[in-house]
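Only one protein chain is missing; all other protein chains are in place.
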Amino acid sequence: MRPAFSVIFLTTLIGAGQGLFVALYSAEFGAWLSFWAMPSAQYFSLGCVLVLALLGAGLFASFFHLGRPERAWRSAAMWRNSWLSREVIVLPLFMAAVAAYGLAHHLRGAGDLTLTLGGAGVALALLLFVCTGMIYACLPFLQEWHTPLTVINYLLLGCASGFLLSTAWAAVQAPALLVTAAAWTAGVTLVALVMRGAALVRDASLRPKSTLQTAIGVKHPRIAQKAQGFMGGSFNTRDFFHGKSFAWLRLVKWGFLLLVFPLPLALLAGGAALASWPVLAAAFLLQYLGLLIERWFFFAQARHPQNLYYQAIS
Amino acid sequence: MSKQLALVIDLNVCVGCHACVTSCKEWNTSGAAGFLSDDRPYGRDPTGTFFNRVQTFEVGEFPHTQTVHFPKSCLHCEDPPCVPVCPTGASYKRAEDGIVLVDYDKCIGCKYCSWACPYGARELDEHQKVMKKCTLCVDRIYDEHLPAAERKPACVMACPTSARLFGDVHDAESAVSRAIRDAGGYALMPEWGTHPANHYLPRRKTEITLHRDELERVDNPLKIDGKLPKPDVKAPSLDDSTTW
Partner (left out) sequence: MPNPTVTQTAAADSSVRSEVKHTTCYMCACRCGIRVHLREGEVRYIDGNPEHPLNRGVICAKGASGIMKQYSPARLTRPLMRKPGSARGDNQFEEVSWDEAFNLLQERLARIRATDPKKFALFTGRDQMQALTGLFARQFGTPNYAAHGGFCSVNMAAGMIYTIGGSFWEFGGPDLERAKLFVMIGTAEDHHSNPLKIAISKFKRSGGRFISINPVRTGYSAIADEWVPIKPGTDGALLLALTHEIIHTGLYDREFLARYTNAGYLIDTDPTSESRGMPVRDASRHEEIPEYPRNMLWWNRLSEQPAPCHQPEADPYLLGQFTLADGTPVKPAFQLLLERVKDYTPEWAEGITGIPAATIRRLAHEMGVTARDQKIELPIAWTDSWGTEHEKITGNPVAFHAMRGLAAHSNGFQTIRALAILMSLLGTIDRPGGFRHKAPFPRGIPPLAKTPKGPEGVRPDTPLAGLALGWPGNPDDLFVDADNKPVRIDKAFSWEYPLSVHGLMHNVITNAWRGDPYRIDTLMIFMANMAWNSSMNTMEVRRMLNDRDKNGDGAGEYKIPFIVVCDAFQSEMTAFADLILPDTTYLERHDVMSMLDRPISEFEGPVDSVRVPVLPPTGACKPFQEVLIELAGRLKLPAFVNADGSRKYRDYPDFIVNYETEPGSGIGFLAGWRGKGGEKFMQGEPNPRQWEMYAKNNCVFQLKLPPSYQYMRNWNKGYHEWAQRTRLRRHADPIVIQIYSEVLQKFRMAAQGRGTSKRRPPAHLAKRVETYFDPLPFYYEPLEAQATDTHRYPLNAITQRPMAMYHSWDSQNAWLRQIHAHNYLFVNPAAARAQGIADDDWIWVESMWGKVRCMARYSEAVEPGTVWTWNAIGKAPGAWNLAPGANEAGLGFLLNHLISDELPRPAQARAQGAVPGRPLSNSDPVTGQAGWYDVRVRICKAGADEAEQSWPQVAAVGALPGMDRVRNTWLAFVAGKKK
């Protein structure tokens, strides 16, 4: 597939936003369970502003994906069967929950209301992860995507990124939480590494179910396309081919593995030790860059069976 | 069972002339549903929206090579994966005749349906910014202003080798159903369970087997002109050595 930048930004930005919200709520929940002191209202309310900013930016990016953005409202119609439609519904609901949660913290501070609103928000965040992940995971012939790992990784990578941001946020607003946040972040990130690794291992072992033989229904070991029917390209050649070499793809893979996992973790350790929010913020940005690359790779490595029909011109 | 309109494409007679490609373009670009745009029509890498393409494959190695011309358009799956993913309901399958259509007014151009189609049958119109695909010429086949014989998709009307058959594959007695049965019609990428309504008929080979004794007959003309060697009359024969 050819990676679509609007979608890369959408999923990474809202993923970070969702993760951050989960982290914020965890902070409140932990405090409610008396594991630690309740952070300031500002930690929550401004944190929610941060979450909304990420979600808003993601939403904004998503419009670039649409041919007819003015009709975007129509996309909520098919919630009964379309994961995309569900995402479109859940995202604003989640944003509303985040806004309400932040507002409640701002106006009344932590309490039953925030606990309830936040709980709903977390549920929506998780649901949103499921919706986003399922958009890809539900397509059976994109074998690289068609696995629970897709949903799990959207969730874990979003959380890792959000938790990392929450650590930096804690360094600014709730220093007491810093070490705990860092520890949680490290934990989530490591689990994400395992699961992303698992997905990569799975991908490597995938054998395409569709072949030229099944694509055109001719049973012969040697089939080669000579003409795809047009020479100057079409939607099918523009949107489903990344056009990069295998070596480039491998480089990208190692690049994102490095940028998403060990490097931010190192910075996380340093930042937490130094209690330096700029180092932690850098860790987040570095990882976010890595996630952009990861998402690019997620698209690029998916081999769409339609590509069998678009192999040669002459 | 309800109706399922479909094309049956006979690879045994398709010569790859592209008549279906341009007749489709011609009908649909001027059709009621709006134009099919062409980018850089007179420039570098011209590209446009087409509902139908003819591809060419080579099967086997010289000298045992088959050249297969392969027309490809939307297969109007019985279980179309492109439909349920559509967030707006623009993509839909008609209950009454099984045609998979896109309502251009509802489409937001999110391309999700194209991701969900394993056959690459959908094309985003780069200027209307909506997803388009073969409609089986739904604006022809029910048009009562057309003579009954012409209520067929434009590609079917055009095809010089009549390699494209059109009809109801749910009606066991229809010409398309019979063709599928008789000629071993098959569906593309059966592994995905999409149950394409369109079917393809495979190449068939006619051969002549000759036996040696078929070559020469009693009426061989060479005998008339005395060209087959006759033995010398004087050469020994049974007559020379036997009495009865």
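By written order: A and B. Residues from 1 in each chain.
Just so it is clear, a contact is a pair of C-beta atoms (placed from the backbone, for glycine too) under 8 Å apart; a residue touches a chain by one contact, two chains touch by 3 or more.
In this text, all values refer to a predicted model and were calculated from it rather than measured experimentally.
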With the full complex in mind, choose from A:Y154, A:F230 or A:F261 the residue touching the hidden chain.
A:F230
Using the definition of touch stated at the top, determine which of B:Q4, B:T135, B:S174 or B:N198 touches the missing chain.
B:T135
Just checking the interface: what residues of chain A touch the absent partner chain?
224, 226, 229-232, 312, 314
Contact footprint on chain B, counting only the chain that is left out:
12-19, 21-23, 25-27, 29-48, 50, 58, 60-63, 65-69, 94, 99, 101, 103-105, 126-127, 135, 138-140, 142-146, 149-150, 154, 157-163, 203-208, 210, 214-217, 220-228
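As a working rule, only the chains that are shown with their structure count from here on.
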Rounded to the nearest Å, the gap between Cα centres of chain A and chain B is 43
Quick check on the complex: what are the chain B residues that touch chain A?
18, 21, 40, 44-50, 53-61, 66-68, 70, 72, 81, 84-90, 106-112, 114-120, 122-124, 126, 128-131, 186-192, 200, 202
Help me check something: in the complex, which residues belonging to chain A touch chain B?
1, 4, 65-69, 71-72, 74-78, 81-85, 88, 135, 138-142, 209-210, 212, 214-218, 220, 222-236, 239-240, 304-307, 309-310
